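Got a structure for you, questions after.
All protein chains of the complex are present and in place, except for one that has been dropped.
We call the chains A, B, C, D, E and F, going by the order they appear; numbering starts again at 1 in every chain.
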């Protein structure tokens, strides 16, 4: 149940995550990568049903790099 | 009664905390992890009655990473 | 009468302080800790009469970590 | 399918990317360069049909340096 | 007539200064301390007539730490 | 066609560039210098016809230092 934030991201690789941004938008997709700034890479998920958290999140349609300083929350 | 901010977070691990964000929202959950940027990981709490502080806080429904630069206060 | 900002915080430990934030809110409580980023820990004060400065400040009701980048002023 | 954010940018060199900015605008063009801050250089693309992602993105008409701290997402 | 910004602050110690903040407010008081981030400590001034610059500045009533990232100008 | 952002700036020295800022304004002039923060120095251009990109950009009338953290794009 425990873990530091980047460890939780590491464990979430290849899983579907929902990323909520400061502008109020949210994206979900398969977490393909991240770095220490919480920059993240989302890939389209094969299963759109996998979205977690925010019901209004948008599925990414292409490989999408999200710059970490826009991130509010990442739900795994 | 005393302690530096990160020591207080360390002591709050596995406890329910309420995190208030710059956008005015607030989340509560069990503190599962944190780092030196005040990035935090909240887990759903078994006991919804445990919320502290802001009565309008929302219980997290999934493991949720909160990026530290959004945080205003963390109540333990 | 003189002192660097962090020295003034060190001297204010266990005293009641009022912290004003960028969103216009203000909190007061006993200063239980701080760090070099001006992250601060406030504890509920036994004596609500101790508030300094902003008359509209809210007493903290729980141990509250305030992230330093929200702070405008700390009155001691 | 996996990769850290800067690795994904490296792999996208010479490809058309769409960069969405914090002010809500979006640009697309051929990714000619980037650095560790996600500063990016876009060149006009020979094939305007190559735009990915945001349908409202604007094609760059000159070599355009985008400062990384404005970037929300880069779609490849 | 010359000097680097922190040298000017050093020379202004024990003098009354007016600090204008990003939220449009301004405070004046005796400069009791500062650090390299332009965090500053103001003390109430014995002579309210000493205010410099902004006529709408408010005299500090307690020892007040001002976090540097809020500062727009310091008039000495 | 390729190059890292600062290499592109280096190559643009003595050329006319258009710098668009976060406040929506844009300036053009001859790029006389820059540094790693994308701080830039623009000089008035002898040929006002040289503006690139944004048609609403303003020609600088004096040597103008632009602080990098305001920059959105630089068109060369």
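Definition applied: a contact is a pair of C-beta atoms (placed from the backbone, for glycine too) under 8 Å apart; a residue touches a chain by one contact, two chains touch by 3 or more.
This one's a predicted model, so the numbers in the text were calculated from it and none came from an experiment.
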Residue ranges of subunit F at the interface with the undisplayed chain: 13-14, 21, 23, 27, 30, 32-35, 39-41, 43, 60-67, 69-70
Missing-chain contacts mapped onto subunit E: 1-9, 22, 24, 38, 52-53, 68-69, 71-76
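The rule is simple: only the chains that are shown with their structure count from here on.
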Shared interface partners, meaning chains that touch subunit C and subunit F: none
Cα superposition angle of subunit D on its copy subunit F, in degrees to the nearest 5: 50
Shared interface numbering between subunit C and subunit B [over half = same, under half = different]: different
Centre distance in Å when subunit C and subunit E are each reduced to the mean of their C-alpha atoms: 19
Separation of subunit A from subunit F, taking each centre as the mean of its C-alpha atoms, in whole Å: 35
Interface hub residues of subunit F, defined as touching at least two other chains: none
Chain contact topology (line, ring, star, complete or other): line
Chain pairs in mutual contact under the definition given at the outset: A-B, A-D, B-C, C-E, D-F
